[in-house]
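All protein chains but one are shown in place.
When the chains are written out, they are named A and B in that same order, and each has its own residue count from 1.
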Amino acid sequence: MDALTDSIVQNEDISKVYLIGQDYSFGKAVAEAAQRDLGAKKASIEIVGNELHPIGKVKDFTPYARKIVSSGADAVITGNWGSDMVGLGKAIIEAGFTGPIYTYYAASNGITRTFGEAGVGKINLVGEGALNPSGSPEVDAYVEAFEAKYPDHDISQPRIANVVRMLALAIEEAGTATDVIPVAKALEGMETDNFWGGKIKMRAEDHQAIQDVYVMEQATGLKHLLDNSNFGLETAVKVEMASADMPTTCEMERPE
Amino acid sequence: MDLVIINLIDGLFYGLLLFMLSSGLTLIFSMMGVLNFAHASFYMLGAYFAYQISMYLGFWMGLLVAPLLVGVVGALVERYGLRRVHQYGHVPELIFTFGLALLIEEVVKFFWGNNLMAYQEPEILKFALFSIGNNAVPAYKVFMIFTSVAIFIGLLYILTRTRIGMIIQAALSYPRTVEALGHNVPLIFMGVFGVGTALAGVAGVLAGPVLGTFPGMAFVLGSIVFVTIVIGGLGSLWGALVASLLLGWLTTFAASSSFSFATILESFGMQRPESLSDSYLRDLWTLTLPQIGPILPYILMVLILVFRPHGLFGKRDV
Partner (left out) sequence: MTDASHKTATITRAPTLSLGQVLPWVISVIFLVAMPTIFQSNSAITIMNQMMITIVFALSYNMLLGQGGMLSFGHAVYMGVGGFFCMHLMNIVEANELPIPLPVLPIFGGLFGLGLATIVGSFSTRKAGTVFAMISLGIGELIAACSVIITAFFGGEEGMPGDRTYFLPFFGIEFLQQIEVYYLIAFWTVLSTLLMYLFSRTPVGRMANAVRDNPERAEFLGYSARWVRFFSFSAAGFFAGIAGALFAINYEILTETNLSTTQSGVILLIAFLGGVGFFFGPIIGAIAFTLLQSVLSLQSEIWQLYLGALFLATVMYFPGGLAGVLMMHVPAAKFGKLGTLIVPYIKTLVPAVIAIFGLAALMELSFHVRHASAGDDEMTLFWTTFNSHNALPWIIASVATVGGFWLARLSAPSLKEAWHRANTPKGRPA
């Protein structure tokens, strides 16, 4: 969310934002975080709508799209996924909305393909790893190997590459894989190379992974494509070490 | 005001889509006396068939061929499945169609997987026909509205003005007499079931690109179609039309309103608590009409069943 709001704040064209999400914890969390961050970073941004819809129950998203267009919003933020994401996105674009739609899960699994041409330049996605341009030749090789093995799937969760790497490092450092507490202690505060480029740091206080976060745009003519379509995601904004400056209020208890 | 007009159009679109489904369902009900739980599954089959065909032959061939295929599948189900279960009574029939709905969803997952299908509207209709305020109305939706109206008129014409329609209507009310007159009633039943499911197929072909083509699409729409014909009155074509439009506008306006239940609580003189997380009424304070919009049809159905069991236009009890 920090990265997402950063890129909205930097965008001069956006002064009105509409929040919409599924009526459950993630949808609510996205809305809350967006409100808080936008308010703190740029008070002139107006939140013209903040709405939740029942999860998996809406058949036709057009009425929501109408409200968004009529509200005069310049950008939409949503945490929707799956068919709710496609339904909402298509309805918003078809209703004549021209601004960007900021999302978390609007790619792969048929979603990129379904948006197709209509999504170009409109669908924005926040993620922890970018493919276009990729961070290094290793990333290229990794992605190509994945695509060769699973032609029907994409790397939709780049963070997993880091998860496995960091876990392996921690196990090596702790010298044990069965005793979980030393492994957890090794992970705490770990700072290492991010597979997708730059560094990644597990902040000791609250166990948040601080890393580069990318805001990507649906585009065509890219090197790495998604869904076996002609479309993929291209990095628009890269926020280095996102949320590193965010204060933490975490007071978790740790096992001895 | 602009928003009201645009909502009217959107509600009309959604209502007519519901009507394409409910008209077939209500036709089947008046014939067999059983609600076809799997009706929305045929709608899903329509979308998937059309998607597969459109990959090779384009959208228009899909629109033409997919409903026919769905109709054939429907007719086969009637001939080899339902007709067999019919002898056990209505409740087993309902259970049969329920099982069929489960099976069709699994079969679709077997062939096409869990992902969304990139089923697209034809290029020629991919533009905004006109705009009200900033809100664009896509040409494809207008095309859909006209198609479903044409289907309704055609159906009404066939049922009331042609010889074959007369025989069907007669077979619905007095199957034995019609059989005695030398008509093949089981064949008529099979045909009506096929046509009913084919109508659902048309709805699927048309709605697939707009509402998404995925394995859950039947489940999402399934019970709503049920609700529609129960509200409209089982077996009534006009009832299905009125109820479809009613539900279309109801859900559209509910979703586009921004009414909050806090207004009601405040009108009772209640104070919004400082900290919502401790209040037992915290959910009511934050509840809005769009949040409960999609369940309004169910409330309406239960009320109708309790107070007027034969629905708005039905002549007999459910």
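Going forward, contacts are C-beta pairs under 8 Å (C-beta built on N, C-alpha and C of every residue); 3 or more make two chains touch, one makes a residue touch a chain.
All values derive from a computational prediction rather than experimental measurement.
Novice: Could you run through the displayed chains and say which ones the absent chain touches?
Specialist: Hidden chain, whole complex, touched shown chains: A, B.
Novice: Check the options A:42, A:57 or A:159 and report the residue that touches the missing chain.
Specialist: A:57
Novice: Among B:3, B:18, B:35 or B:63, exactly one should touch the missing chain; which is it?
Specialist: Checking each option in B:3, B:18, B:35 or B:63, the one touching the absent chain turns out to be B:35.
Novice: For chain A, which residues reach the chain that was dropped from this view?
Specialist: Contacting residues on chain A, toward the hidden partner: 23-25, 54-55, 57, 148-153.
Novice: What residue numbers in chain B mark contact with the hidden partner chain?
Specialist: Where chain B meets the chain not shown: residues 35, 81, 84-85, 88-92, 94-96, 98-100, 102-103, 105-107, 109-111, 113, 223, 226-227, 230, 234, 279-283, 287, 291-292, 294-295, 298-299, 301-302, 305-306, 309, 317-318.
Operating definition for what follows: only the chains that are shown with their structure count from here on.
Novice: How many angstrom lie between the centres of chain A and chain B, each centre taken as the mean Cα position?
Specialist: Roughly 35 Å separates the two chain centres.
Novice: What residues of chain A sit close enough to touch chain B in their complex?
Specialist: 23, 51-54, 56-60, 62-64, 66-67, 69-70, 72, 82-83, 86-87, 90, 94-96, 109-111, 113-114, 116, 152, 227, 229
Novice: Give every residue of chain B touching chain A within the complex, in rising order.
Specialist: Those in contact with chain A are residues 2-3, 6-7, 10, 13-14, 17, 113-120, 128, 131, 133-136, 138, 210-212, 214, 216-217, 220-221, 224, 251-253, 255-256, 258, 288, 290-295.
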